[in-house]
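Note that one protein chain is taken out, while the other chains of the complex remain in position.
Right, subunit A next:
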Amino acid sequence: ERADRERQMVVEADRPGSVDLQRQVVEFNGNVVITQGTMVIRADRVELRETQAGYRAATAIGTPSHQASYRQKRDGVDEFVEGVADRIEYDGRADTLRFVGNGSVRRLRGAIVADEITGSQIVWDASAETFNVAGGETTPANPSGRVRAVLSPRSDAAAPASAPASAAPLAPARTLGSKR
């Protein structure tokens, strides 16, 4: 939610961490959990920096076996956005999250997955609520390196018949920005 940014951020970790008060850089290690309002980021190592204007930027790095994960409730809608990647960069000022390294972001409506986007680099702008995904390096999971987006039609609870929604014609595109 948008109000999350005004809330307190709590970071918990298991292993020893360090705080550099001079450069305002805090480092956490050992299954770190960042919670701020409804946003939750889990990773193995997190480096939290405070930018000049008092905003905070965090870099969450997962382990190969256990990727860094992110989850946040969308503003005003009972939907959650979840994402996993090798590395998640959270920028407090622009309120964007960059999923780097075979990332995949899902939008869940309740328990069902509405959309799912996978690509090597995904930028989720929480305030403008837009995904921005770029393909790129081929990974074993995604040999062609192409972007893949699975968008489910808007299912109005009222209309029982699953009429094909007038989805915009999907033009194959190298980069895909979908606005929902």
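We take it that a contact is a pair of C-beta atoms (placed from the backbone, for glycine too) under 8 Å apart; a residue touches a chain by one contact, two chains touch by 3 or more; residues count from 1.
We adopt the following convention: contacts and distances are computed from a predicted model.
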{"item": "Hidden subunit of the complex - UniProt protein name among \"Sarcosine oxidase subunit delta\", \"Succinate dehydrogenase hydrophobic membrane anchor subunit\", \"LPS export ABC transporter periplasmic protein LptC\" or \"NADH-quinone oxidoreductase, E subunit\"", "value": "\"LPS export ABC transporter periplasmic protein LptC\""}
{"item": "Touch criterion as defined above, residue of A:62, A:92 or A:135 at the omitted chain", "value": "A:92"}
{"item": "Residue numbers in subunit A that touch the chain omitted from display", "value": "5-22, 24, 26, 28, 48, 50, 53-56, 92"}
